[in-house]
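With one protein chain held back, the other chains of the complex are shown just where they sit.
Let's look at chain A:
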Amino acid sequence: MSGNGASSSSLNMISGEDVVNNNLTALVVDDSPLLRLLHEIHLKKYGLKVQVAENGKVAVDLFHLGASFDLVLMDKEMPVMNGVEATKELRAMGVTSMIVGVTSKDGPGEQQAFMEAGLDYCFEKPLTPEIISILLEELNKHNKKD
């Protein structure tokens, strides 16, 4: 799956076993309670502080209230406000968090529309521990550059 301006080959396929961060925060945005829980547990395993939101509007409202997150896992199809709309809104607000789209096995056209909303990467759900560790590796590199 492609990243925003980056191909999948630019993601370093390094084992994430050593990636344990105690100061990164994440927001899991998904209307499925089970998937919210799974992604939350996976991220907490790596020491992230995790919040959840059941749709895009809740996520956007959190940012409006001043919350900030290093990583946002954004489901595509959600009621009230879907992932495409929420991502556009967050980028329009100036949010620079890493936003990773999480989708079902949709056609390439639909994922492209989601990427163009402002995602950094897009993967099929549920995210595997391997993908999460790769994302955290990228996040750490990005934070070191700042």
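Quick note on the criterion: a contact is a pair of C-beta atoms (placed from the backbone, for glycine too) under 8 Å apart; a residue touches a chain by one contact, two chains touch by 3 or more; residues count from 1.
Assume contacts and distances are computed from a predicted model.
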* To do: Given the options "Protein transport protein Sec24-like", "Gem-associated protein 7", "Histidine-containing phosphotransfer protein" or "Glucosidase 2 subunit beta", say which is the protein name UniProt records for the missing chain.
  => "Histidine-containing phosphotransfer protein"
* Asked: Of A:Q112, A:T128 or A:N143, which one is in contact with the hidden chain?
  -> A:T128
* Pick out which of A:D30, A:D70 or A:E89 touches the chain that's been left out of the picture. => A:D30
* List the chain A residues touching the unshown chain? -> 30-35, 37-38, 41-42, 45, 75, 77, 79, 104-105, 125-126, 128-129
